[in-house]
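Removed: one protein chain of the complex. Kept in place: all other protein chains.
Right after this comes chain A.
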């Protein structure tokens, strides 16, 4: 079997009583890279967080299935163990827990008891991946995200992605706050994950990430729904012409949803 399938069906999500997602449908298969684009405040990040089980978001309707299993019934850790990964836009800082201890705990949490990753193997893999992402070695012993710059946090999310090797990765604005050099490095890391066992949902505000990572499918979100889907050429048109033509085409006045999303 070639990887996993994540199906999002008619997903409705509320935050503090306000509906942000109003029926999202998407299917991501192993081997596919999907980009979800759209202006600010259209529900993109809500989609990412809701898939992973963010405590603030309430699912009011719809389904999320991973290989047919009901993801919404799972606890957050069970979702990760089932193969989902969310690279967060704003990762938490956790004092007193070193990056390397956290990463090792994460890897071991997804392995059978008694089958923990040998320490030397872990260190080797981490060193190698940190080199690829041009991450300073001392970050391994720093506290998790504490005092990290925006760029360091993003690289750290991709480090985790590469080490944990999930079936489906959801990347929430992984490009924001990265300069062009960092963007290239991070993109290389993500591209290296590409194989038929890995599916990826890339949420981005900017086309520029897609200059380095070519998506197979591009979706545009407005007003809490996917309003247009296409191939990589859609992203290129968006870069050239912006979003107004879609709004015009669909008769949308204000593309945002809720107060802010």
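Keep this in mind: contacts are C-beta pairs under 8 Å (C-beta built on N, C-alpha and C of every residue); 3 or more make two chains touch, one makes a residue touch a chain; residues count from 1.
Just so we're on the same page, contacts and distances are computed from a predicted model.
Peer 1: Please identify the absent chain by the protein name in its UniProt record; candidates are "Fe-S cluster assembly protein SufD", "BMP family ABC transporter substrate-binding protein", "Anti-sigma factor" or "Putative ABC transport system permease protein".
Peer 2: "Fe-S cluster assembly protein SufD"
Peer 1: For the full complex, which residue in A:27, A:110, A:176 or A:256 touches the chain that was left out?
Peer 2: From the options A:27, A:110, A:176 or A:256, the contact with the absent chain belongs to A:110.
Peer 1: Touching the hidden chain in the complete assembly: which of A:18, A:77 or A:195 does that?
Peer 2: Spelled out, the listed residue whose C-beta touches the missing chain is A:77.
Peer 1: Hey, which of A:95, A:115 or A:138 is the one touching the hidden chain?
Peer 2: Answer from the full complex: A:95 touches the omitted chain.
Peer 1: Sort through A:65, A:164, A:193 or A:252 and give me the one touching the missing partner chain.
Peer 2: Among A:65, A:164, A:193 or A:252, only A:164 touches the chain that is not shown.
Peer 1: By the contact definition given up top, give the residues of chain A that touch the hidden chain.
Peer 2: Within chain A, the residues that touch the unshown chain are 52-55, 75-77, 79-81, 85-86, 88, 91-92, 94-97, 102, 105-106, 109-110, 143, 160, 164.
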